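The complex is shown incomplete by one protein chain, all other protein chains being positioned as in the whole.
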Amino acid sequence: MRGITKRFPGVCALDSVDFQVRAGEVHALMGENGAGKSTLVKVLTGVHRPDAGALLLAGGRFEPSSPADAQRHGVHAVYQELNLIPTLSVAENLYLGRLPKRWYGADWRAARRRARQRLAEFNLSIDVSEPLGSFPAAIQQMVAVIRAVDANARLLVLDEPTSSLDRRETEILFANVARLKQEGLGIVYITHFLAEVYEVADRITVLRNGRRVGTFLTDELPRIELVAHMLGRSTEEATQLETQRPMKTSADGAGKCVLAAQQLGRRRAIAPFDIRIQEGEVVGFAGLLGAGRTEAARLLFGADRADEGQLAIGGRRVRRHDPRRAVRAGIAFSPEDRKASGIVPDMSIRSNIALVAQRFLSRFGIVSRALQDRVAEEFVERLGIRTPDLDRPVRHLSGGNQQKVILARWLASRPVLVILDEPTRGIDVGAKAEVEALIGELADRGVAVVFISSELEEVLRRANRILVFRDRRIVGELAGRDTDMLALMNAIANPDTQAG
Amino acid sequence: MTIPRRHRPLLVSIGLFAVLYAVAAVRYADEGFLTLRVLLNLVTDNSFLGVLAVGMTFVILSGGIDLSVGAVMSLASVLIGVLVMEQKWPPLLAMSAALALGTGLGAGMGCIIHFVLIPPFIVTLAGMFLARGLGFLIHLESIGINHPQQAELASLGISFGRHGFLPITGIVFLVVVAVGAYVAVFTSFGRCVYALGGNEEAAALMGLPVRRTRIGVYALSGFCASLGGALLTLYLSSGSHIEGIGMELDAIAAVVVGGTLLTGGVGSVFGTLIGVLMIGTILNVITTYEGVLSSGLTRVAIGLLLLLFVLVQRLLSRGAARTE
Partner (left out) sequence: MSQERYLTFVRPMLQRSTFAPLLALILLVLINLIFTPNFARLEIRDGHVYGAIIDILQNGTPVILLATGMTLVIATGGIDLSVGSLMALAGAVAALALTRYDQGAAVAIIAGLMIATAAGAWNGLLVTRVGLQPVVATLILLVAGRGIAQSLTLDQKIRFEYPAFEFLGNGSLLGLPFPLFVAGGVFALVLLAERRTVLGMYVEAVGGNLRAARLCGLRVDAVRFAAYVVSGFCAGLAGLIATADIKEADVANCGLYLELDAILAVVIGGTMLTGGRARLVGSLLGALVMQTLTVMLQMRGVVTEHTLILKALVALAVCALQSPRIPELLRRWSTQEVRS
């Protein structure tokens, strides 16, 4: 791929990106959310057409018009959400569209026999006439891979293949990836897990903000450098940053405990962890995407149910935690996916802001419009939400203003603990600064804040202490004077560095 | 040998039908329930419902729903009546015209569903009104059909001597079931229907012809509905506005009771045959053998059966989700 550029209304998702995969190599594609990985894959597989640049396949020009067309040319993608049909049998999923035929139509016996043989070659022995959906994710994934390979794939894209696999399943997948590599396939491997990259990839390309940061040989790229590239900070720069902006000293530790968790955990999401959050402190969650930050935050809020562990809010033990109880206890949660679970897009700004606070604003369920207006106006002004009027549906606002509406919604409910999951993602610089300032303001007023961000600088600047996440567990805590960008990146990158 | 999971809903259906039929056979042994004649009548009396239900099976398998089938059936029967009696067309030609109209209406609805992205139940609900209105436009009343060729057609059938007689309507029903089952299992169109209902996005990514399949499914349902109308003219010797009312719900019930999941992707045409026979048996028992004249009780029974199967499906799918 040469000089690929793709623009969407408002953003340039890819800016002249070069990307090359050789036959028989595993090429990892890395980058944080919004870096352009998925757009690149979509261009490659014919979902999007590039606005500029050219794709070359085995020397020839390659202009896929659709995923089906890309597949005809041997370019296949296996997505995180499986692109197979769970209700159909394994055999059929392997051969749908090219089932063996006899004079009367599909030859099921032959299809099943072939499927069994093919799966056996990959060390899978399962009943191929059972529906695909009844098998574990790992097997479904392998079926998707084998389907691609059997359709003469020359280039295979694996998009986060291990995100729902356990360790043993991951190893089986890696063994099979190695096998495919030997057969001469080119493999693009997308993942957030650093350890995996070093296990399977030959080369690594890092994308950031739609640009290619660089392509490196895996063996020659230290982990810390990789993290630095992904986060957009060179290691030297990181050290300088630290000296410029010393971190806030930690809270005196005598504050009241707002929320405490013991061995709280959820299978396949986050390993059991302990946490104590005091009033007036800002706790940063740092780590790469998919490291377990969001999962931990959701457990604290009750958005997901914990499999194990205990939770106490304001010193009182909570048995069945759910968002309703959390809200009542004064916990606020601004979710990571603003559009999907934050804003109510068609509702007015006023209603979006009053959605949680109406419990205080209404008497016997009767809403005072004047009171709503006053609260909405107050927060529109305080947070600098730019809008001509309060009746405007939130969908028409910019990302930054939408984020502020969500913040306003929670601030209006007078919380004691605010959990902010990536509140600064996808919003402009000015809005970022305002959100950050707000966090400081909250802490000053005694509100506890959990602050999750992929931008380490922000976390360093605002947090009193930082919990570091890697591979779905908390791997360390940084606090006090000795914390700087370098230490933080080390903690995120290396399994062997003990942070203190 | 363990039972494949995908056949479990079907097995529930077959089991329930067997129990139902056995209970009826024991209870009405004196009236000769357990004879070939009763079974043949069961097939014949429910032939148009059955034909409709086969078309509906494909629609539901593809993840959609077609509420227009009853109205299209009425429309087809009235059209045949008018063409034969007022335009003096030969019955077979009139039937072909009705089949073409029904197929066209179905394809039209399929196009709207696919291209304009309006939910199927709205489009086919509007289609129901349209077909009913068109039927009244062609002829305001039901119309009797009196034509020698029509009578000759209607008298065709297979005789089993003193054990009974299977007229052409029953034969057509069984043939439609056989052809439907073949299409569903052995042709690429059939497999596409299953894929579409299982996961539309994946079907498109696999390079399957989603558009052709979606439109084809509704066209097929329209064809089956108008074929049901043609059978109706043979069975009743008239084109009727009344028979089709509520038939769409019976057809949906038959499909669901036959083990096809309303969410699409899982089910079989053979199951629909069982579902039709099961509903037919219940109607038969309530009206003929118990002598209850109210058609209300039959509707309640169908509603309960529908509820039972929807709940069973829900439990099965929950169970499947849990094992993952």
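Annotations for the structure displayed:
Should a chain be cited, it is by its letter among A and B, assigned in written order, with residues numbered from 1 in that chain.
Basically, contacts are C-beta pairs under 8 Å (C-beta built on N, C-alpha and C of every residue); 3 or more make two chains touch, one makes a residue touch a chain.
Bear in mind the structure is a predicted one, so any value in this text is a computation, not a measurement.
Within the full complex, the residue among A:Pro64, A:Gly210 or A:Pro335 touching the omitted chain is A:Pro335. The chain omitted from view is touched by exactly one of B:Leu11, B:Ala100 or B:Val300, namely B:Val300. Within the complete assembly, A:Pro323 is the residue of A:Gly184, A:Gly214, A:Pro323 or A:Gly430 that touches the hidden chain. Residue positions on chain B in contact with the hidden chain: 65, 112, 115-119, 121-123, 125-130, 132-134, 136-137, 140, 246, 249, 252-253, 262-263, 293-304, 306-307, 310-311, 314, in rising order.
Residues of chain A in contact with the chain left out of this view: 301, 303, 323-328, 333, 335, 340-347, 351, 354-356, 358, 362, 365-367, 369, 409.
The rule we apply is simple: only the chains that are shown with their structure count from here on.
Centroids of chain A and chain B (each the mean of its C-alpha atoms) stand 47 Å apart. Against chain A, the residues of chain B that register as touching in their complex are 4-6, 182, 185-188, 191, 194-195, 197-199, 201-208, 261, 264-266, 320, 323-324. Every residue of chain A that touches chain B in the complex is listed here, in rising order: 67-68, 71-72, 82-89, 92, 96-97, 99, 104-106, 108, 127, 129-131, 133-134, 136-137.
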